Each structure stands twice: as C-alpha cells, then as structure tokens.
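A protein chain is absent from this complex, but the other protein chains hold their places.
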Amino acid sequence: MSESTYRIQGTTGEWEVVIGLEVHAQVTSNSKLFSGAAASFGAEPNTQVSLVDAAMPGMLPVPNAECIRQAVRTGIAIDAQINRWSRFDRKNYFYADLPQGYQISQLYHPLVGEGHLDIDADEKAGILEAKRIGVERIHVEQDAGKLMHDQHPTRSYVDLNRSGVALMEIVSRPDMTSPAEAGAYLRKLRAILRYVGSCDGNMEEGSMRADVNVSVRRAGEELGTRTETKNVNSVRFVMQAIEHEANRQVDVLEAGGKIVQETRLFNPDTGTTRSMRSKEDAHDYRYFPDPDLLPLELTEAFVEECRASLLELPDAKRARYVDVLGISAYNAAVLTAEVETARWFEALLKEGAEAKQAANWVMSELFGALNRLGKSIEDSPVSPAQAAELLTLVTDGTLSGSLAKQVFEKMLETGDSAGTIVERDGLKQTSDTGAIEAVIADVLAKNPGQLEQYRSGKEALFGFFVGQTMKAMAGKANPAVVNELLKKALG
Amino acid sequence: MTNLTDLGIAAIRDGFKAGDFTARDVASAFNDAVAGAKALNAFIVETPEIALAAADQADKDRAAGTLKPLSGVPIGMKDLFATKDVQTTAASHILEGFVPQYESTVSGKLWNAGAGMLGKLNLDQFAMGSSNETSFFGNVISPWRRNNGDTAALAPGGSSGGTSSAIAARLVPGATGTDTGGSIRQPAAFTGISGIKPTYGRCSRWGIVAFASSLDQAGPMARDVRDCAILLENMAGFDPKDSTSLDLAVPNWEAALSSDLKGKRVGIPKEYRVDGMPAEIDALWEQGIAWLKDAGAEIVNVSLPHTQYALPAYYIIAPAEASSNLARYDGVRYGLRDLPDGANLQDMYAATRAAGFGDEVKRRILIGTYVLSAGFYDAYYTQAQKVRTLIARDFDQAWEKCDLLLTPTAPSAAFGLGEKSDDPLAMYLNDVFTVPTSLAGLPAMSVPGGLDALGLPLGLQIIGKALDEQTVLNAGLAIEERAGFTARADKWW
Partner (left out) sequence: MSVDHATVRKIASLARIAVTDDQVEAMVPELNNILGWIEQLGEVDTSAVQPMTAVIPNVLRLRDDVVTDGDVRDAVLKNAPQAEQGFFTVPKVIE
C-alpha cells in the first residue's frame, strides 16, 4: 500500500499516522428505515414521529425497500460485494435520543461487503500517486433523535424527528495515512453518493458525518491504539481533527504515556479534540439478531435492477471525457467532481456544443461567473441551451473570443439569449477586409514612430498594432483577419 | 331464563342472533359478575360502560340486519394488549397510568367483529410468571379451592392468570391471553378451561407489550374448544405492521371442527414422562391416550430427544429478548419517571426502572443482560439458539411418524399462592411441558381432562404441526367430548 509523505515530527523521531473513517450517510428516501414517518429535514419537533419511532409499547419495525435499494446501489458503485443474505442486529444502550433503548443496525452480517474507491494523486498534498482506499463494509441502521441542551437551564429537549431515519454506515479500511488522503477520500465518497443519489452528502446539515479513527506508530511498528473522534461534519474539520489528534498522540507517547482507546469530540472553534465525558466503562452493546425482523434476502432481480439503475459514475465519466471526448485530464476531473456539474456539461453537449471548446468555456467563463455571483451550477442564470447558442456563434465566426465574453456578461445581466443580444447591440465581429484594411492603414499612418521601430526589428510591436486596430473597431474586428491583413500591410 | 353468565361464546352469539336475549342483558349480567368478584382480583380495570356501548351497538345491528361475527359477545382483554384510551399496564408499576393512543391489531379485530370489552385482565408482570404472583396490582386468586376444606388461595396459573380466573369464575365467557412459554396453556389447565396458542405468526404482535419477540403469541381462552376456535378466527390474520406475521388466509376453524380422528396418528413423546411426575397426571395422560384412540386415532410412541434442554434454552432466549424489549421503559416518553434530587439522565433511568419493575422482571432483565454480554454471548445465547434448532428438528422428525402429540399440560395441579414464589427455579419448572412447543413455534392447546384427588383441574396438551391448528382443535374437541368435564369452582367470592 502506498503511503503519503505525511509524517508527524516528534521530539524522538518521525511518526506515521493510520486513519480509518466511518461515514454515516443519511439515505435519501421519503420515509424512515423501519417506520412510515417522513424522513425529511427541518420539520417542527416531534411531528415526523410515528408511534414506532417513539418506541411505544408493542411497536414493531417494518423495513423500507428504498432504503435497502439505495444501500445496494451505493455498494455496486464502489465495486463492493452485495450480500444476498444479511441480518439486522440490535445494538443496546441507553440514551435519551434512542427511544427503543437499542438501535437496529447490522453487525454480524452487513448488507454490503468489501469494496473500494480511488483517490487521485496530489503531489502538493503529499499523495504521490493515485491510491485505492478499501471499504470494509456498508450496513444500514437507524439514526438517533436529537438532544438539545441550550433551551433550558436544567433540562435537555428531545426531538425524535430524526430517530429512525435510514443511515448507511460506510466503513473504510485503515488505509489512509494523511489528513489529505482522508480529505480526498471523503470528497470522493461524497461525490459518489451524490452521483448515485443515495445521499445528498450535505455535511453541514448533518446528512453525512464522519467518525475519525486515528492512531500513530513509528515506521515498521505494529498498529498503535486508536481513538475515535465522532460526528465531524466537514471535510476541513476532519483533516484538522486528524492533524490535532495525531500530534496529541505523539506528544503523549513521547512523554512516556499510553493512548487510551476512547471516544473523542472535535471542537471546530479550537481545532482540538477532547475526551467525551462519561462515567461508564467501554460500552457493552450486547448485539444480538433483532427477533422482530427476519433475515433480509435479496433476489437477483432486485440486485440487477439496482445495477441497471445506476448512471455513469465519476471515474468512468472522467475516463470517457478524456478518452472519447478529448477533454484534458485536469478539465475532466473538475467537470466530473460533482454530479450537477457533469449533468450541466452533458446537457450543453447535447445541445450540440463541441466538447473541448465547451469544457474550456465552462471551466473559465461559466465557473468564473458563478463564483462571482455566488451561485451554484444548478442555479446558473444561463442555461445549457443558451450557452450552446453562444458557443455556436463563436464557432461560426460571428463572435470573437473577447466579444463572446461581452455577450456572456449581458446574458447574465439581462437573461436574454446570445442571438438576441448580438442583434440588438450589434456585437457581431466583422471580417470586412476592406473596412479593416482602411483602419489598419489609418493606424499605421497615425503611429509612424512605432512603425519605424517595428520595421527595424522590434517585432513585439505587432501586438501594439493589433491592439490599436481592435480598439479603433470597438473590438468587433475578427482577430484572425486583422492578423492576416496587418501582416500584409507591414510587409 | 338461563343464567346468562353460564353461556359460552357460541351460545351467546347464536342465542343473541336468534333473539333469545338482548346484547345489553348479556353485557349487564357479566358486568355484575365482574363487579361482584373483586376478591379474585382478576381485573386491573373494569370497563362496564364500554361493554354496554358495544352491546347497544350490537342490538342496533341486529335490528338493522348488519350483525358481525361476535355481535353481542362481551369478552375480557389481557392487560398486555394496548387498548385505545383505556389504561394498559402489563401489570407493572412502570406503566401505571399509561393510556395508549392506539389499539393493538388483535384487540382491534375483536372490537371490529362486534365484541365488547368487560375490562383489562390482570396478569404476571410483563407476562413473566406462571402463577400470577408478580403483578404490581396484586395476585390473582383462582376461583378453585381444594376440596379438603383447605381455603388456601390457589394460583390461577400464569401469566394469563386474570384471564383464566375470570373465565373459570364465569365473569367473562372468553378472553384473550398471550403465550410465550405456556402462559395460555398452563393457566387453562390450572383452572379447568381451554386455551390455544396458535402457530407463531398467526396473530399479529403489533400493539402487544413485547416480552420475548420470537416466542410471544396471542391466543384465545374460553370454556370449550368451539369457543376458542371462534375467538381465534377473529384474532388471527396477516398484519403488514408486524414483520413476523404470516401472510396466509385464516382458515374456517369453527366450521371445520370435527372430533373424528380417523387416519390421524397421535405421538406420545417419551421424554415428557418426567421423574417425580404425580401419578394422577400420568393417569390422566393414559386416559387421554385412550380417548383419542376411541376417536379413531392411531397411537405411536415417539422421541423428542432434546426436550430436557428446552427450559434452560428458553430461560436464556426469553430473558435476552426481554432485556432488550424492556429497555424502552426508561421514564422519558411515557410511564413512571423517578427523578431523585440532583439525578442526571442515567440516574433517572436507574431509579425509574428500579422503582417501576417488580423483582421477577428485574431478575429476567439481569439474566438477559448477562447472557448477551461480551464474553458470554456465544456460550449462552448462540448455544441456546442452536439448541432451539435441535428442538425444532426433534418435532420435524416426529412429524414423520405422527400428526399430533399428546402430553400433560402442567407437571402439577394448581399450587397455593406463595408455595413456590421463594424459588424462581421451582417456578420455571412449571413450564416444562409447554416451553418446547413455544421454542418451535408450533400450535398447541390445553383442554381440561379431569380433576385430581383434591378436586383441582388437570389439563391435557395437544401439539400440532405448524399451521395445523385445525387438527389441534379437533383433537381437543375429541377429548372434550369424552372427558365430560362439567366441574366448576364453587362460588366463594
């Protein structure tokens, strides 16, 4: 397994870091995993709670087909083994956000087995080559409710809306060796989840959270004791948490101490982790198969439908952009990083735009505008069809590159189509040789000094004459024609 | 006019339909019986108004010609079934005052079929017990007394002790029970009535306070086999809200009742002849064999080699499941909350559960917690589930040689309250004949076979193949017809 160049420099030498990530991803579905209450976000407290979610006496779980389907689709997307037979187990512990006193999860026989995803090389970040990160398993389980502590001086408030929402727990192998690798893994995983449509990957809203397992060791040594930092809700925080925790562990070990296997919390304000305050020893969850549920058995038809329903995934799409469409590797990577971007771009291609030109335009012009306006691509003021029209006007010579930029600005301002703007504002580029020749002659006549210098060898002044000609023609001259005629005029 | 409370379910249903009496008359008669029987402590809550309302509706339906299967029939409801707007306690302090906003599937089916509720019947706390001595609301007392002048209060059996006592005392013509390790069959045997635990999955568990999920089954208890069949038809059926519910049509058990057992082979499992079995029970067993032979059945000796391991396996599996099922009783969302000064959340849990659960419940939760805990799971729980597979296999192998099994229901007649409550283990041994069938999920019924020397009822158990309640009921009927059990407890309350 390749390692990054990341090391912790301790007082006694170098230390390596071993990182595993357990990601909890809320499944996109209408209702919850085992109850028919809604699984959406942001409702009034305890309004998306059925009697099953509230764990009333006598309530029973009934699994949701779509939640299972989404987990299987996700597993297929990471080339994982799909287990035709799996089972639900109860994880028993007491907390106010866990009404049943147990969470229905899958310990012994998860739905999805081993898989992997690939992260790119990033030399600046110390990832010397593309790397495959193993995934040990994906299982489905219930999310817990929410406890709030700031509403009252002596009471905590319990909202069970989230209790019972389906989660996929995606457990990586401890294959990562730097914060950068962990960040890359998370970003890739999130992209895949969004491509598959099984989770919206919104870490700020909590629909995707990471538990970060970190241990350190000297080169060649056995794995050290790991700690688990729970519920980190952004890629940046995950990277910070790893950095802080790894350094903390090195400090402890170099001072002669031992790492306690424990659960920790990350504080985004201070960038540090702290031990979770708890009186009890390590939890004994007493897992056993949930007797209210039978084993989950998937038919081949079910798995096939999941497979067939998957659209092109990021890695395959990126390869196709490069191999088939001829787009540069860098552009392809950026265009396929998010499913919405790829979708927009492919809609643009469908409108007839040429791939390389379209890619360049999206990367520079569209992204530039979206950044400036603070909009996402789904909220782009310009549609793929409109962009396609603009690009066609460049290809057919109506617009020069710089004119196209002007037209695009106006499209953003007014919402009008490129064609309309060109007509209305007379922004066509002209290739009228007669007119251009006349302007060139005028420019040369007005600038005898520079002409003299050019004729004596200062070739860089060619650009000056081009600029003056374009200026005199308000940017509408066809640059290629200007170049050609200017060359003739200068001899 | 006949004393209405002497009528069983079929008689009430048919007599009402025929116009012999009004539903209100019936409900009133039973309401009076209930009100006059507080000494038995069979009820936790009496609901005379609800019974009358159902009766009035039945009278209306009769006039309009829109009768339902159980119109005019009032019944008792074990207080383990959630009943909407009526307190449901599972006989525990931790649920005292809990008023469900929902109706269990089984009780809902019975009310939709036209039945009325006389009240919520007492039981062993959380269905854990074999003598109804663990209820927070006090022991249930059997209407039976020994015939030697001894007025010691006797156990009605458990956990459905309120049900069995009420039926035997004619406070209700029939009622629901639940059976996890014998809690319908054993109380039926102790009180001289009939009761059937159907195949696991026949009746929905939705809305029944869960004890041991893989074992709990609702079932009817009544004074004869026909009444049990009638009730069961109106309790059973697929429920999509219960993942363990069987998606099968409900057979017409009552219509197909027949005591002709020609062509049936009855297995007599040798392992059920246990050391120290009272001679009277052995004698009744022989008598039962003779009766079934007389009904046309062939008698076959069979072996169920793992029988002796059923009880210890049960007392691992049931407490394990219970320890998890009862975790929800924590004082947060309903039920008792005990919040001592300065207590934090975890302290609140510990105090609430200590105050709310009875001793037997605590014992089973602790055993269950222990057998599931790290380091013991494989040795106990996994081993018990494997033994369970072997026990189920024993029955499968027996079915190659026979179609049903006949055994005694309980290893003794009713004992006195307090006689066995000091030794939990002694109490567990009451279930020795009933537990194996529970582990295998098979249908089984107890019918009264006779009285012992002290005049106390003894029951015979029929065990059938999965989904073959019909044969079980038919064999029960065959015994009932020949046993001629007409004894009833003298009214002392």
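Lettered A and B in written order, each chain numbered from 1.
Methods note: contacts are C-beta pairs under 8 Å (C-beta built on N, C-alpha and C of every residue); 3 or more make two chains touch, one makes a residue touch a chain.
Just so it is clear, the structure is predicted and the values come from calculations on it, not from any experiment.
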Of the chains on display, those the missing one touches are A, B
Looking at B:A55, B:A440 or B:V472, which residue reaches the missing chain?
B:A440
Per the touch definition above, residue among B:G8, B:G76, B:P143 or B:G201 touching the missing chain:
B:G201
Listed residues A:L107, A:L265 or A:V466, member touching the removed chain
A:L265
The one of B:K17, B:K60, B:R273 or B:K386 in touch with the missing chain is B:K386
Hidden partner sits against subunit B at residues 97-99, 101-102, 199-201, 214, 240, 243-244, 246-247, 306, 308-309, 312-313, 315-316, 323, 327, 330-337, 339, 343-351, 353-354, 357, 362-363, 365-367, 369-371, 373, 376, 379-380, 382-390, 392, 424-425, 428, 439-441, 466-467
Contacts of subunit A with the absent chain, listed as residue ranges
29-31, 35-38, 44-54, 62-68, 87, 94, 96, 147-149, 151-160, 265, 276-277, 280, 284, 286, 289, 293-297
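The criterion applied here is as follows: only the chains that are shown with their structure count from here on.
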Whole-Å separation of chain centres (CA-atom averages), subunit A against subunit B
58
Partner subunit A, residues of subunit B touching it in the complex:
81-82, 88, 90, 95, 98, 100-102, 104, 205-210, 212-214, 240-244, 320-321, 323-324, 326-328, 330, 332-334, 345-346, 349, 369, 372-374, 377, 381
Contact set on subunit A toward subunit B in their complex
51, 54-63, 90, 92, 94-96, 99-102, 156, 158, 279-280, 284, 286-288, 291-294
